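Here the complex is missing a single protein chain, while all its other protein chains stay put.
By written order: A, B, C and D. Residues from 1 in each chain.
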Amino acid sequence: MTVFFGIFLLTLLLIIAVGIVRAQNLFTAVMLTGIFSLIMAANFFVLDAADVALTEAAVGAGISTVLLLGALALTPSQEQDVRGGRILALFVVTVTTAVVVYATFEKPRLGDPQAPVHTHVAPWYLEKTPELIDIPNVVTAVLGAYRAYDTLGEVIVVLTAGIGVLFLLGLPGAVGRRKADDLSSGRMHLNHHLVPQVVGRLLVPFILLFALYVQFHGEYGPGGGFQAGAIFAAGLILFALIEGEREAYTILSPRLLMVLMGSGALLYGGVGVANMLLGGNFLEYSVLASDPVKGQQWGIIAIELGVGITVASVLLAIYHAFAARGL
Amino acid sequence: MSLAAQLPALQIVVPLLTAPVLVLLRGANLAWAAATAASVMAFVIAVALTLEVQSVGVIVYEMGAWPAPFGIELRIDGLNALVLLVITGASALTLLCGRASLAGEIDPDRLALFYAAWLIALAGLAGIAVTGDAFNVFVFMEISSLATYIIIAAGPNRQALTATFKYLIMGTVGATFYLIGVGLVYMMTGTLNFADMEARIGEVTDQRPILVAAGFITVGLALKAAVFPLHVWLPNAYTHAPHIVTAFIAACSTKVAIYVLLRFDFVVFQGNLTGHAFQFASFLAPLALLGILIGSAVAMFEGHLKRLLAYSSVAQVGYILLGASFASKAGITAGVVHMFNHALAKGALFLAVAALAMRLSGLRLADIAGAGRTMPWTAAALALAGASLVGIPGTAGFISKWLLLSAALEQGPLGIVAVVVIVLSSLAAVIYMWRVIERLYFGTPAGNALSASEPPWMLVAGVWVAALANVYFGLMPGLPVGLSEAAAEELLRHLP
Amino acid sequence: MFIAASIAILATMILAIVRALVGPSVWDRVLAVNMFGTKTVLLLSVVAFLYGRPDFLDLALAYALINFIGVLAVLQFFQNARDDVEDSS
Amino acid sequence: MMAQVLDVASWIMLLGGGIFVLVGGIGMLRLPDLYTRMHAASLTDTLGTLLILGGIMLQAGLSLASIKLAAIAGFLMLTGPTATYALANAALMSGFTPQDAELPEDLKP
Partner (left out) sequence: MELLGLFNYWVFAVLLMVGFYAVIAKPNMIKKLLGLGIFQAAVFLLYITMDKVEGGTAPIIQPGVDAIYSNPLPQVLILTAIVVGISTTALGLAVVVRIYEAYGTIEEDETQRQDLDA
């Protein structure tokens, strides 16, 4: 069954990928990218990676499409014809692919339980997590505890992207000289489309509620700070789409967004530093409570919250930065 | 746990967590002060760590107290202690003396964000240097890259943007190649920890994926390290970045990629892949030699001071790799020492360039003519650092070139070729540095150079500290050479 | 029976992709993307039951909510779009 | 007995849903212009989705899964037609005329 789904979805994936590269109209390419993400996520799901599928859905199909459209609104959307230079590119690409295919024949087959990946390190995680951390979702346990240092890095990457976009494009009311009042209200919102507006208003609270569910249910099911942050940001982006930028600023002002960006990362790091002050190593949550298992759980909840805050505020700030550039 | 035991984590945590604080703070002066304080603190920690490495050997720190390979461990030995010194030293010095220059080039509203990005770049580079986990290297590589793109894009001209975009594309391709390689190794060994990989890779019977992984990792890191012919992003990025940023990244960003390349290839691959030492050498040595020749040749004919120095950097990367490709103790020692010395020389040169740029209208060789008379201190420091780049006896550059030559002579026929190339390129270096110095002192002043005065004393002091470091480490090379020898022994211990 | 339903959904996905690739207008593509999104939601729901892990319906729920945002973003994009986006080739 | 009835009902719903979905897909591919395609996609989408989700719900019985399925069905009920409406509206506004049809006076570009 897995193989059947896999082959089907992967073949579609290839067709779409070629379609993206061939499309001369960038808008078409962006639309196809949306489909690409959806197939990729379905494929992750078929391969037992529920957490990754949720992330790809929230990020790839939602946020990334919105950001690409935001950038496309500020740049021309027709690609110019390519002249020359293809032979070398084709050569480099073909060599790379040949090398990769050469390697495949000695790789472990899909799903082989004897593959080194499944016999070393991973069984330890599956076996020890119930005892050491006692949460059902092992992915969250690895992400939030065993490899929490990587995840801190991930939060900083997101923060850096936020800093970079705000540095380059500015954000009215927070970065640069423009004030929020300078934005022309223009036609950048949909509030003369009655039906989408009513339905959108109805959906926003549900999306935000669902984001909170994903945030705090991450220990038990697929989800966690990153996915929740992305979904939360998507909900607020929906609000900004239907009500306009200036309305959105009254809910969460740009200045507050920047404060949230920093404080999410600081919350994460703060947990680590608190562990150090309590006599443990950096990010050793066990010292947070008298019972090490409880300490681990508290630590994971706290850092996931930090991840969620930073991701949601950064993605929203990036969206605002692109949207405000066109006003 | 005592403070001393926490130093490896603090090395990363201090700059990494100061950055979000800067996002909260408004005000350029406060941001500068905080960033500089964090950089100086990081430098102090790096010095403490170096002293500790010299006395106790390898330091291991388990993040979250999870034992490797299940958690992530930090592992510091002679090699990364040296890299840490270079990174944190460069950041602290350039920030301390670069405030006025940066304030002149960047919109004051955005300076706080700029300093935050700078600190993240610093933390990312340091994070790559200390970690013992292959995937963690990828994460910190991306942290430092993204932050570096931002600080390069802060350059005043529009070319800074296209340079950033090119760097962003090539850097991401390089990082993704590295990720593919790590994935293949993980697939065959089931682990991400360097030490554990080394232990388990010997048992892998199907070697094709490992070989391909070695290829991907080497090419990916070569892209990041600007090894010829993958250097095309470097000249524009160095030329159009803010001058102080150029001084910082020229001193350390390519070096860190080379460090990972050395660590991965020696620790994980060479001991366990039959013939990999040979493949490594036969892949890198020709590229290193070509890079040296072509970088030096282009620099000789370049008319823009920063671009000239950037092409010289391409050649210098070649020197470092040439030493490493000998895979002998003398060779690696020479390469690593050159990593350190080149950072000193280029850091000083680009700082001097930043000082010139504050007072002159442009940086083409015609624009700097005569500045030696109106800005004597800056010009003298530039000449001194240039001497180190060329390798005049008594400067740091001489030490590493001498070590490299003697390592090459051990190598037989290939060594002779290497010696010829090194001598040729040193002559080229004499020519291109002489063109600069001749213009500085004997050119007829024109335009701004006539009325130019010395830049703020902080900057001049910083340039002189860097320049004098070149002399100091030229006369007393004990510290870098000692650490490099330890590093070489550590790396070679893994060979069969 | 889950399998029959999932095959129907997969077949529809192919049809939607053909429409997305051939166009001809940008609106056709948007329509195809939207339709593909709902089909993905259905596929995920069916597969969750096929695999016996109904707790993964969260994913389908996330898709159902997020897909809509994409369509509204497109709508807003066209409101401000210039003429060069239209290709009715 | 009850279980069997439910089973059969759910099979019929799943099968029927599958057929509607497929018909919608074919219509989307074969119909001549944008608006007819939109019509095919949107109508069958709603019914097919409802049937398939209903079929699964019958299989799941009364559980958290059923509530989630109901929520999914509810959201799709809301968003599907809205999205189609928004698309059709935007296409019409930007001057994309239906084949063989005249625009009403007040909508002429």
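Simple rule for what comes next: contacts are C-beta pairs under 8 Å (C-beta built on N, C-alpha and C of every residue); 3 or more make two chains touch, one makes a residue touch a chain.
Predicted, not measured: the structure shown is a model, and the values here were computed from it.
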Quiz item: Which listed residue (B:179, B:250 or B:267) would be found touching the missing chain in the intact complex?
Solution: B:179
Practice problem: Write down which of A:115, A:132 or A:289 is the residue touching the left-out chain. | Solution: A:115
Self-check item: Residues from subunit C at the interface with the omitted partner, ascending
Solution: 51-53, 55-56
Quiz item: Footprint of the hidden chain on subunit A, which residues?
Solution: 2-3, 6-7, 10-11, 13-14, 17-18, 20-21, 26, 29-30, 33, 36, 40, 43-44, 47-52, 55-56, 59-60, 63-64, 67-68, 70-72, 74-76, 79-80, 82, 85-86, 88-90, 92-94, 96-97, 100-101, 104-105, 107, 109-113, 115, 117-118, 121-122, 125-126, 129-130, 136-139, 141-143, 147, 150-151, 153-154, 157-158, 160-161, 164-165, 168-169, 220-222, 226, 311, 318, 321-322, 325
Quiz prompt | Where the unshown chain meets subunit B, residue by residue | solution = 135, 138-139, 142, 146, 149-150, 153, 158-159, 161-162, 164-166, 168-169, 172-173, 176, 179-180, 183, 186-187, 192
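Here, only the chains that are shown with their structure count from here on.
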Quiz item: Whole-Å distance, subunit A centre to subunit D centre, using C-alpha means?
Solution: 29
Quiz item: Which integer distance in Å separates the CA centroid of subunit A from that of subunit C?
Solution: 19
Quiz item: Can you list the subunit B residues in contact with two or more other chains?
Solution: none
Quiz item: Touching two or more other chains, which residues of subunit A qualify?
Solution: 193, 196, 199, 203, 206
Quiz item: Along subunit A, where are the residues that touch subunit D in the complex?
Solution: 193, 195-196, 199, 202-203, 206
Quiz item: Residues of subunit C touching subunit A in their complex?
Solution: 10, 13-14, 17, 20-21, 23, 26, 29-30, 32-33, 36-37, 40, 43-44, 47, 50, 53, 55-56, 58-59, 61-63, 65-70, 72-77, 79-81, 84-85, 87
Quiz item: For subunit A, which residues are in contact with subunit C within the complex?
Solution: 1, 5, 8, 12, 15-16, 19, 24-25, 27-28, 31-32, 34-35, 38-39, 41-42, 45-46, 50, 53-54, 57-58, 61-62, 65-66, 69-70, 72-73, 76-78, 186-190, 193, 196, 199-200, 203, 206-207, 210, 213-214, 217, 221-223, 227, 231, 234-235, 237-238, 241-242, 326
